[in-house]
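Report on the structure given below.
Only one protein chain is missing; all other protein chains are in place.
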Amino acid sequence: MRLWWEVARRSFRRHSTYRAALFAGVFTNTVFGFLKTYVLIAVYDARDGAPINGFDVTDVVTFSWLAQGFWMLAMQSHLELAERIRTGDVVGDLYRPADLQLWWLSSEAGRIAFQILVRSFVPTVVGGLFFHLRLPTSPAVWIAFAVSVALAMVVGFAHRFIVSLTTFWVLSYMGTSQLAMILIGFFSGMFVPITLFPDWLGTIARWTPYPAMLQLPIEVLLGKATSASELAALFAAQVAWAVVLLAAGRWLLAAAQRKVVVQGG
Amino acid sequence: MGELGRKARLYVLLVRARVRADWQYRTPFVLFTVAQFGITFLDFLLIAVIFQRTPHLEGWSLPEVAFLYGTSGVSFFIGDVFISQVERVGMYVKDGRFDSLLVRPMGTLFQLSTEEFAFRRFGKLVQSTIVLVVATASLDVAWTPGRAGMVALMLTTGAVIFSAIWVAGSAITFFAVDSIEVVNSFTYGGNYATQYPIGVFGPWLRRFITLAVPTAFVNYFPALYVLGRSDTLGLPSWSRFASPGVAVVTVLVAMTAWRVGLRHYRSTGS
Partner (left out) sequence: MAVISLQDVSKTFVVRKRAGRLRRSKVEVRAVDGVSLEVDAGELVGYIGPNGAGKSTTIKMLTGILVPSSGVVRVAGVDPQRKRIELTRRIGVVFGQRSQLWWDLPLRDSFDLLRHVYRVPADRHAANLQSFVEMLDMDEFLQTPVRQLSLGQRMRGELTAALLHDPEILYLDEPTIGLDVVSKARVREFLAAVNAERAVTIVLTTHDLADVERLCTRLVVIDRGQVIEDGTVAEIKNRYAGHRTVVVDLEVPGPPLAVPGAEVVKVDGPRQWLRFSRSETTAAAVVSAVVAQATVIDLSVEDPDIEEVVTRIYTGAGDA
């Protein structure tokens, strides 16, 4: 247990040194926040403000800014692990006693924790200065949000882990990574809240793990889970995807380890 | 013409060498190009999703917005294929490779654009072209030679404007090596913004993309002429024909920025 905490803590600290890149990233997030928000407002204007699937214009605007702030939960399709696999450095990692999946989970937890602490609220604050946002006042909602964010992080990681592992078979992960990135972007609610999708597409989206990475936590914060049972169902969906993807990741890892043994690295 | 001809020949040779080198890794390369192609269709799907919820955006119909999307995309991805690689200059400066460029008898911009030429980016360009063709065919426009010519012109000037933004932005990284992502928010942000009629944006943002980083001249203003729309923002009617002039100005700014950045590098090292 102590090991995982140390890994996370070190990862947290390592990422705090990239200052210039941090500023550049936050700047980009904010710019795109403006662009997305204006387009969505125009959509609602054209409908005279009529809500879509229970979301009114304030909902989608708040959603957009929160997505820009918490994008790091979803918008990375592979880990540095993929590069280590490509160069063969991973063979050393596989022989270490520490579990590879847990190691990377801890490392990612540290990294994302740092980024949430430093970056997540900047776009929201900026957005709040220019637009009308609706953020909850009840602490219970914020706590539920924190739980959902933690679950989202796990789901996001598990998916990233699987994509990275494909490098064992495909060697150049650029193609799979790009494909994953677009699927994530599209179905997690990053580009546009999936609430706005036509019903058939929205149903398809909710049968993928992607909404669990971003859309669901934000729905929690917007207060869209109006009863305890709805909230439980939402958490259950996230937990289910986390379990399924983590398990798939472990299965792939075992397959990869067999492959490495057979091929001698 | 001799000097220009020789430069062009050298450009072709160097790009061919790069493509030949990349072709050795052709399986992932082909997969990647196909993935990119499919991927950018999903990108357009976002616009389709929006038009599911409303038949008009700022009074513009789906074919018209698709036209904006297509013209923006084609211009942007031409720039992406031929020029965007200069944004890697920060990497070159960091690992010292930039010095190797300075001891060769060619311009640094020229070398960056040939050395990092990426054939696989053509996938996105093809997709945008398809959207543009389909959109143009679906437009309810009285076509004249002038309008058709304007489409060809705006694609060219648009590519030039985006390319200039890329170069100017990359030049800034001579001063702040890790800031390249800021430039992306202008280039990719500019592409995204020009997929929609600029009326959707707040007045300050509109002014910014017209006067400061003039991406509105890539497609919006010329499109007003092609589509026979009146501008709802009160700009003079000659602004629809101003793209070539704007393109020239942006190129001058970009070349100056690059020269300034280069001078800074040569006086402070890396």
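Observations on the model:
Read from first to last, the chains carry the letters A and B; within each, the first residue is number 1.
The working rule: contacts are C-beta pairs under 8 Å (C-beta built on N, C-alpha and C of every residue); 3 or more make two chains touch, one makes a residue touch a chain.
Quick caveat, the model's predicted, so the values are computed rather than measured.
Although it is left out of the displayed model, the omitted chain contacts the following shown chains in the full complex: B. Of the candidate positions B:145, B:203, B:234 or B:269, contact with the hidden chain is made by B:269.
Here the missing chain is touched by one residue of B:13, B:211 or B:252, and it is B:13.
In the full complex, chain B makes contact with the omitted chain through residues 6, 9-10, 13-14, 17, 20-22, 24, 96-97, 99-100, 102-107, 266-269.
Just so it is clear, only the chains that are shown with their structure count from here on.
Chain geometry summary: the mean Cα position of chain A and that of chain B are 29 Å apart. On the chain B side of its complex with chain A, the touching residues are 25, 27-28, 31-32, 35-36, 38-39, 42-43, 45-46, 49-50, 52-58, 176-182, 184-186, 189, 192-193, 196, 199-202, 205. Residues of chain A that touch chain B in their complex: 18, 20-21, 23-25, 27-28, 31-32, 34-35, 38-39, 41-43, 45-47, 52, 130, 170-172, 174-175, 178-179, 182, 186, 191-192, 196-198, 201.
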